[in-house]
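One structure is given below, encoded as structure tokens.
With one protein chain removed, the remaining protein chains of the complex are shown where they sit.
Naming follows writing order (A and B), and every chain is counted from residue 1.
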Amino acid sequence: MTNDGANDLTRRGFLKFVGASLALAGLDGCTRMPAEKILPYVIEPPELTPGVPVHYATSMVLDGYATGLIVKAREGRPIKIEGNPGHPASLGATDAIHQASLLQLYDGDRATSLRSGRQRSSWAQLSAAFTPSSLRSRVGARGAGLYVVLEPTSSPLVISLLNRLRTLYPDMRVYYYAPLAGPNEATVARYDLAPADVILCVDADVLGTMPMHLHHARAFADRRRDPRHGMNRLYAIEPSLTVTGMSADERMRCRPSAVEPILAHLLSTLGGDRASGPAAAPPLPADVPTAWLAALASDLRAHAGRSVVIAGPHQTPVARALAASLNDVLGNAGHTAWHSASPLAEAGASGHSIADLADALRSGGVRALVCGGVNVAYAAPASLGLSSLLTRSPERLYLGMYEDETAERATWFVPQSHYLESWGDARAYDGTLSIVQPLVQPLYDSKSLVELLAMLGGQAAADPRMLLRQSWQEAGLAPTDEAWTSAVRTGFVAGSGFAPVATAPRSPIGPVTTAATSASPDSSTTATAPDRFEVVFAPDYRVHDGRFANIGWLQELPDPITKLTWGNAALVSPATAKLLGVSDGDGLALRHDSASLTIPALIVPGLADGTATIHFGYGRRGHEHAAIAAAGADAYTLWPAVGVPFMSNVSIERDESASRALATTHDHWSMEGRDQARIQTAAAYVASSSTQRPPRAPLPTLFQPEHPNGTSPHQWAMTIDLGTCIGCSACVVACQAENNIPVVGYEDVLKSREMHWLRIDRYATGPEENPAVVTQPMLCQHCEMAPCEYVCPVGATEHSSDGLNEMIYNRCVGTRFCSNNCPYKVRRFNWFDYNAELTEVERLVKNPDVTVRERGVMEKCTFCVQRIREAEIAAADAGTALHGGDVRTACQQACPTNAIVFGSLTEPETTMMQRRAEPRAYTVLEELGTRPRVTYLARIRNANPELDHA
Amino acid sequence: MRDRDWAGGVYMAEFGSAAELGRAARAFQEKGYRMIETYSPIPVEGVVYRRSRLPKFVFAIGALGGLASYLIQWYANAYSYPLNIGGRPSHATTAFLIPTFEGTVLSAALAAFFGVFWILRLPQPWHPVFEIPDFDRASVDRYWLAIDARDPRGSRELTVNELREFSPLRVVALDPEPAA
Partner (left out) sequence: MSATVEPDTGVSAGAGWPLLTGQHDDASLTDHLLSPIWQTRPGWWWLFGLSCAGTLLFIGTITYTIARGIGVWGNNIPVAWAYAIVNFVWWVGIGHAGTFISAFLLLLNQRWRGSVNRIAEAMTIFALVNASLFPLLHLGRAWFFYWLIPYPATMGVWPNFKSSLPWDVAAVSTYFTVSLLFWYLGLVPDLASARDRAATLFRRRVYGLFALGWRGAGYQWARYRAAYTLLAALATPLVISVHSVVSLDFAIAQLPGWHSTIFPPYFVVGAIYSGLAMVIVLLLPMRRVFRLGDVITNAHLDAIAKLMLTMGLMLAYSYVIELFMAWYSGNQFERFTYLVDRPTGPYAVLYWVMTVLNVVTPQLFWVTRFRTSGPILFIASLGILAGMWIERFIIIVTSLNRDFLTSSWHFYAPSWVDWSILAGSVSLFAFLFLLFIRFVPSVAISEVKELSLGLGEGQVDLAPIGSVEAEHA
């Protein structure tokens, strides 16, 4: 992140620039788009007009489920990912991981060459070595020694390829594994939050990580637009703090072991008898507030049929069954909660779990192991010992994007293509058929899973697109060319989702775990018995199960809850921290039987006492730079078994050796009695119908401002609804991708030099045991009386006629006075040349419409001025008037809940203006007289009156 | 009455103290000598000079400098390239006053500094008096009175004798250079 150039005009700098552009020109060779094959989403014919972006529909698949995306390409290179408005799993929105997956395409650490052992090899040699004839000789005539590990897949194409393989190798074994994939069941639980007045999430991150979370978030938010009418109420019961918990109206923390008893208790309270009846309900743990549960129960009963109870997919079968029967009892089944067939291959079938593979390896029956994109050597419970067991198989063929843990142990390694480089298909969680369409030919000598399976099936040279078309024809998914064409153009097949299935009468629920009740969570006993801690294993909002660990945008994205970057930590409640005598960053040693883990502690209010929460995906041991830089602790070493949500009887002690300075971007939870992020209960709001202060007279001024609000037809402004902001942070990464915002690294984040133009502030109010949390996207407020502007000695920041606070990079000398005088501290400074070390490939991700800032200049949110100007030019070309509401900023477009709305003050009919007129609208720090153009809507908490009185 | 270049010759008396020089200088002025000058390591109140015009000059330049400073700011921010800077007025009198003040002081100081050297015709490395043996003590501990040979009040022997009356350490007569 440094360069030697004291001056951007030095000869060296110039040569460097020329070199880069030459290399870039060279690269066009590999980024040329296969124009004759793929079909554009919007513009056709898809000839490339330089400077005119082209959009294509594709899908990103995670743990087997597809999300529809629209990808924007400029001159043949994908530069921005948006949601596919028609796709049920997206509805036009994205999450942080979708946004950041773009950077993975250009990741400098991607494996580039196919190798056999340590020798560089080729696809031809590989396919020669794996022709059916030769492979049969090694794995037996019926392929009894051939073992294949794939991610859970819903792809009809992959399924058909597997079937073809089976005809060649009848005894071949296939295993489906992704560490955080849901339970292996024939049906999946489906929910509809739209009609639900009361939502109960029991350790279920329905807005954050569960399948269809974008869909759920939209439905949830749509019921909260106007707090005065039909606002839903979200209850959360969870051991650690999640995005869903932060958004909850009423939240109860509980130790993970208490989940089953609580559900059983609720069921018996609500008169459930199909399950373990009231009699069978075990006693509640001492620290569970029964009054709270009673209030919840009565609220659920009052809204029977218009409520929904959701248990997380990672919960125990018992817990999920209890939740299901609660829905039955409440008459929600069929309305807000139902089941449909699982889109995953061989869902519900036994014998293809990762544990079975371990046994097979141990027994030595494995002759050739084909691992399709699953990093089993890392992302599996260490107790299975897979990383060492792998070598029991004489042949190990690994298809992966990186030289990672599994690649190290592979005899054949094939670089895997990014999904933006490969043809494929998949189904969404609800079954919707989705197309995976490439935007570029592979940058490197890489292959997709489809190509690998085809090669094993003897079709080494098969064109994956033809295979896809074929399989769809055979399966009758796209009988006609028209159907195929429209599917490719729109990216999915509308109405191909699965219908509800009449859930088979559930077998009586097994006994509720009583281990939970034995582990008394109140800290007094915890103190006497240090081995009585419980550890929660959670998917990471950024790197998921670790596969995205090398994406800088995600590593530097502050965690939605902890605001931690570059690593993970053991999250503990303040009381637990006091008990352990630790503060942020102090090392902890977690032990359970033989397993142990050392990890720094991080204090988070609202967590259950006596528990520690650990996120997966860190402590990587591969060759990816960012993943290594992030360090962190590997939760898999402690994870007892796949699908286990938590672990009891863990001993936790201090361990200085594990201490680490934690790079958090926002370590102060309290608002110190200030009111920048306003929150109010619905009752009080409806009563006063206003969270505004008494209207005040305009602040007196000595000068008549000679620049009234600008002279242009449009006056840009934004509203942000704190009531529907769930803090998911998709907007932060979207902004980073759109505006070429650099990644600064662990060291500089420690120094508080992160460059995000848009950050999400997160405040906790109320008792630190269980606070109400409010998240507040904070970006340049584009003040009409901007304090940053008048202090700039060179006029590098001033106002445009359409009300933008503009930053002129090439006029900036870097006094940083503007940042000092910005009360919102939203300006960012280029302390170093953060783009100096980017390789030519890494530079390809940059948005050509946005300046890449040089060292020593200030930068900040521009309201995506490039999008505004683009729209203005388009309107001018079309000879029509630009409608301000048509301009959408990157953050707004990514937001799953439509909390961010952009528009013009001159168009009163737009949503932006309507929201601006709401009584709960306010501007931050208005008493400073800065007259911000960004308006916030106070968060309204639909509290349960019973509980508030209690 | 400017410092003399003694083109027509000069009669000089060397004294050992400022007081003696002062007395002698005053006396010679009373005698009616007008072409008088003193040389001393420290100022000696003897000869009376006309009031200096330097202050008026400094004031004028200072005023001009201040005016220029304000005009530059007005031209730059309000006339040549006005911008909407945080909604503030382009012609911000209160803000402009500070550089105006600095401009005034700066130009006045420069005027005073260069003005005085211009008045005194310095630098002037050579001067006839430097030719007098041991005149260099005039910057240390010797005090000289000089009478122009062309002073109508006096003549060679008259002036020299009158100088002698003040019992100087010595009296020196510099005759005009042939060139002059």
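Odds and ends about this structure:
As a convention for this text, contacts are C-beta pairs under 8 Å (C-beta built on N, C-alpha and C of every residue); 3 or more make two chains touch, one makes a residue touch a chain.
Computed from a predicted model, the values in this text were never measured in an experiment.
Set against the missing chain, the residues B:Ala7, B:Leu64 or B:Leu110 yield one that touches it, B:Leu110. Among A:Gly476, A:Gly581 or A:Gly673, the one in contact with the hidden chain is A:Gly673.
The chain omitted from view is touched by exactly one of A:Ser583, A:Ser688, A:Thr711 or A:Ser752, namely A:Ser752. Contact with the chain that does not appear here is found for just one residue of A:Ala360, A:Ala460 or A:Met778, A:Met778. Interface residues of chain A facing the missing partner chain: 1-2, 4, 6-7, 666-668, 670-674, 676, 748, 751-753, 759, 761-763, 776, 778, 787, 790-795, 811-817, 819-821, 823-825, 827-833, 855-858, 924-925, 928. Not every partner is drawn; the one left out touches chain B at residues 1-3, 18-19, 25, 37-52, 54-55, 58, 62, 69, 72-73, 76-77, 80-81, 83, 85-86, 88, 92, 95-96, 98-99, 101-103, 105-106, 108-110, 112-113, 115-117, 119-120, 122-127, 129-130, 136-141.
Throughout what follows, only the chains that are shown with their structure count from here on.
One simple way to say how far apart two chains are is to compare their mean CA positions; for chain A and chain B this gives 82 Å.
Across the complex, chain A is touched by residues 83-90 of chain B.
If you check the complex, the residues on chain A that touch chain B are 703, 705-707, 710, 783-790, 792, 795, 798-801, 931.
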